[in-house]
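Heads up: the structure comes next, in structure tokens.
Omission of a single protein chain aside, the complex is shown with its protein chains in their original locations.
Here the chain labels run A, B and C in written order, and each chain numbers its own residues starting at 1.
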Amino acid sequence: MILTDTLLDFFLETRKHSEALCEPLEIEDYVVQPVVDVSPPKWHLGHTTWFFEEFILKPYSQDYQLFDEDFSFVFNSYYETVGKRVVRADRGNLSRPSVQKVYEYRKYVTEHISRLFTEKSSKELNELLEIGIHHEKQHQELLLTDIKYILGNNPLLPVYSTKVEEHVTENGLPEWISMDGGVYEIGHDSEEFCYDNELGKHKVYLEPYEISNSLVTNAEFQEFIEDGGYQKFELWHAEGWDWVNEQKISAPLYWHRINEEWHHFTLGGLQSIVPNTPLTHISYFEAFAFAQWKGCRLPTEFEWEAAQRSFSWGERWEWTESAYLPYPGYLKAEGALGEYNGKFMVSQKVLRGGSIATPNNHTRATYRNFFHPQLRWQYTGLRLAR
Amino acid sequence: MILTDTLLDFFLETRKHSEALCEPLEIEDYVVQPVVDVSPPKWHLGHTTWFFEEFILKPYSQDYQLFDEDFSFVFNSYYETVGKRVVRADRGNLSRPSVQKVYEYRKYVTEHISRLFTEKSSKELNELLEIGIHHEKQHQELLLTDIKYILGNNPLLPVYSTKVEEHVTENGLPEWISMDGGVYEIGHDSEEFCYDNELGKHKVYLEPYEISNSLVTNAEFQEFIEDGGYQKFELWHAEGWDWVNEQKISAPLYWHRINEEWHHFTLGGLQSIVPNTPLTHISYFEAFAFAQWKGCRLPTEFEWEAAQRSFSWGERWEWTESAYLPYPGYLKAEGALGEYNGKFMVSQKVLRGGSIATPNNHTRATYRNFFHPQLRWQYTGLRLAR
Amino acid sequence: MILTDTLLDFFLETRKHSEALCEPLEIEDYVVQPVVDVSPPKWHLGHTTWFFEEFILKPYSQDYQLFDEDFSFVFNSYYETVGKRVVRADRGNLSRPSVQKVYEYRKYVTEHISRLFTEKSSKELNELLEIGIHHEKQHQELLLTDIKYILGNNPLLPVYSTKVEEHVTENGLPEWISMDGGVYEIGHDSEEFCYDNELGKHKVYLEPYEISNSLVTNAEFQEFIEDGGYQKFELWHAEGWDWVNEQKISAPLYWHRINEEWHHFTLGGLQSIVPNTPLTHISYFEAFAFAQWKGCRLPTEFEWEAAQRSFSWGERWEWTESAYLPYPGYLKAEGALGEYNGKFMVSQKVLRGGSIATPNNHTRATYRNFFHPQLRWQYTGLRLAR
Partner (left out) sequence: MILTDTLLDFFLETRKHSEALCEPLEIEDYVVQPVVDVSPPKWHLGHTTWFFEEFILKPYSQDYQLFDEDFSFVFNSYYETVGKRVVRADRGNLSRPSVQKVYEYRKYVTEHISRLFTEKSSKELNELLEIGIHHEKQHQELLLTDIKYILGNNPLLPVYSTKVEEHVTENGLPEWISMDGGVYEIGHDSEEFCYDNELGKHKVYLEPYEISNSLVTNAEFQEFIEDGGYQKFELWHAEGWDWVNEQKISAPLYWHRINEEWHHFTLGGLQSIVPNTPLTHISYFEAFAFAQWKGCRLPTEFEWEAAQRSFSWGERWEWTESAYLPYPGYLKAEGALGEYNGKFMVSQKVLRGGSIATPNNHTRATYRNFFHPQLRWQYTGLRLAR
């Protein structure tokens, strides 16, 4: 358990960081929702604030006055326990509250939280604050990927910032790491924060396997495209094949073919593909088809976790073959926070690692990210196994 | 034909009025599109500007530099002749160009038009300018009704302006006006501006009929509701009945039942219904069902036009029984402007009159407005006939 | 009013004819519903029978035992007055009642009707029987066009009967018939049976016009196709253009391009197009676009009726420009039969004439057929006006 003072610093720093991420935006960028999975930036700013108000200030701060009674309706995401809410697809239809009002809301709640934690604190309160901070950090990654989608979907392709670098390292030659068969321990058990879905530590038997020390690159994926990978149904799941055909998919998200050359939209604007850097913005379906084409497969999340000390990771979320399911002995938290993870444990795939959009200290070797198999607006990539 | 100077004044005044209408808005209000029929205000501001650029400056102003090459793609509405365009349902997904940029665009085009018409003029140019002005006036009405929808759809129900009055007159007792059977002349033939769909003057035979001197009121419609009008299928068209049930319609648009009392959202915010003022925001289906319930019917557009000198009109667009069809001898204009009216002449109903949202001088006794029968975000109302 | 004896003969003959139409079918053909507009043949056989049971036997025949209580639920089409019913799109999902059971049902009801009318008769009963007979005749046309769709939609393209001839006459050279402007009388007023939508006789003023003495032929429409008519948006209504693109329409229904030659599916199987015979199976949208391409237009239903003595008609239902609307003084019948026509008077276009699928004596100069503008599985065609 972190001490209250440190925690409060952590809280204030996190609050500030969310706003820093929005600094390059025009007010208009805060409002739109071009597809249902992408939320308006102002919604993220409001929702993360509402979380603190709803789960800490309302129950624990005596005489606390709600900033605005209607905000619960507007900024609740999916907590059925807490009451009615604007349906997800309608978030982009709300011009009010204005961006300025949302910033005032943030300020108000941040101050009240600071005051509350200066005055009193307890293990229970600290734990709630900690989960609220991590919740906001989770939304920081979505904030950045949603901003990218909002700009990348615009025919004018506006630049977010020329200072952001989406790929950091050039890959060297990929090498296979050999892993022995046997029982491995999986899951979280340190004192540090983790989500309920990473608990508890348990044994998994793995057959011997090999896993690549590097992520698949743009150059490798370009070969897949040129070899007609998107036209070969035998490489795809039946649902993946339907997705490719219905959505007319022929390249990763944000790739544009201009004058016979592949470009991609980045937060720094439209740029040429850099061949030897890690591929990103692919769906699980594409990751799977690519692996099939290579005669390999994706690692399971257990293989990934067991091997992760042997390679570096963190530029791309890595699709695994594993479905998002509870660990043995998984227990839902009581009350509304019990809705945090468990209710999504069907029809999704696990991603491991982290990405250049992940806030500092907001991932770890046991972290289990999850998305539906067709989604690709996160910084997703893949690592081969066999 | 209006002289160039007067026309230019008319142009400048119209341009200014569009912006005045947006004056009470927050920037966020300019961006959203809560349903496909409603366009973001900034889109209206840009589109009406693009119209002048595309049809006047581009072809007639030598050395004219486009303000931004991509704007044609963004602000074209449906002119297939002119090239590709953002699909209608995606207008609310574009955060850029920003509102400020759109205002710069307006300034730029307004100035170039002024310069052009100061330097040269011709009957052809004047006619194009005139249609551009009327086009913008048409969008001014949509601008206001779209703003109302954007605010009225928001759970916070923000006020647009407390100075706007949506109903002007209290109704007196309704009286029937008797009209003789016989041949009437219908359509436009004066020198004043009109749209191609109002031309040309032609004869129509009308059987004897009676038409009410006043619009149906909120009080009358409340009786219909209380008598179960929305639950009696025998009053409805089959398509209307499906619409009522699928959309769960039980009152006019913007009506809210609060503490057993009917309120409605207005540009001035949520207010109590005023019983003896004209009903508004109903679909053709509702207008028809109400008339059935009264043992009456709606007038045809010809009956309306033949009788219109005998009653006052102009607070509500009045649904007629007539389908929107070409008059005898209707001729489409050449080129892109030929797309203005003719291509919508199927599946829509004619509305006659005008509304409190209609700009000054932008309607007349021969004006033919048209919408699909289920739409109700315009200031629509009804007058009975029998 | 027809005398009871003659009427009973008419009834028996009509009942027999419906069954004769189904004689070439396999049992499987009676069951399927490939699109929502097409009903399974056994449904037509049952529904026309239910009509006599529901509106005559149940209320007027003492001690009448329903053949099967559940049949009302299965065979009601849209009479809300009469109770719940299987939704239209589910008709093809019902394997029971079996075809044999439906024939037993027909026999049972036919016998009871015969007995009832042998024993007693009245003006009221005779009128109900007459409308029931005409109702069944109306369904005979649908029966044939639905059978054609069921077979023509099957990849095996089975033959219905080699004895059916879908086009009767070769066209001569088309000539324009000139019609004077003036007041014409429109509508039905003889003693013969007609539907409520044809009543009453009323005056219409027509501007002078010309109308072709012949139907547009396959050869003419082929020219339209070869000239790229389906790719020229300026010929189409906006809704028509969307329809063409969404449904990927590039030829009339049932046309197949085989070895560079146009063929079409007929009740006699796949055949070559015969150039100088009347075009059929086109939508209103296609009829309109063709007329635009010719520099002509479609006649209104009034122009058609006023001129119809001057040309021969009856092989194709002719799309008119008129929307399906009530005549002045239109009165809905009381009770469930009031649902027969009036509730469809929105969003549909009027067709005049008749087709090779129309039963004997089941059309007349005042007959108003109506369909939505995109439908084309009826034997629809067009005649030009200007």
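By definition in this document, contacts are C-beta pairs under 8 Å (C-beta built on N, C-alpha and C of every residue); 3 or more make two chains touch, one makes a residue touch a chain.
Just so we're clear, the structure is a prediction, and the values are computed from it rather than from any experiment.
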| item | value |
| --- | --- |
| Which displayed chains the hidden chain touches across the whole complex | A, C |
| Option from A:85, A:107, A:202 or A:362 whose C-beta touches the chain left out | A:202 |
| Full-complex contact with the absent chain, from A:81, A:100 or A:361 | A:81 |
| Omitted-chain contact residue, chosen from A:274, A:345 or A:375 | A:345 |
| Contact footprint on chain A, counting only the chain that is left out | 78, 80-81, 181, 183, 202-205, 207, 209, 233-234, 236-241, 284-285, 288, 297, 321-323, 325-326, 328-329, 338-339, 343-347, 349, 373 |
| Chain not shown, touching residues in chain C | 26-34, 42, 70, 73-74, 86, 90, 92-99, 150-151, 153-156, 158 |
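The rule we apply is simple: only the chains that are shown with their structure count from here on.
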| item | value |
| --- | --- |
| Overall pattern in which the protein chains touch one another (line/ring/star/complete/other) | line |
| By mean Cα position, the chain sitting nearest the middle | B |
| Rounded Å distance between chain A and chain C, as computed from the means of their C-alpha atoms | 58 |
| Whole-Å separation of chain centres (CA-atom averages), chain B against chain C | 37 |
| Mean-CA-position distance for chain B and chain A (Å) | 45 |
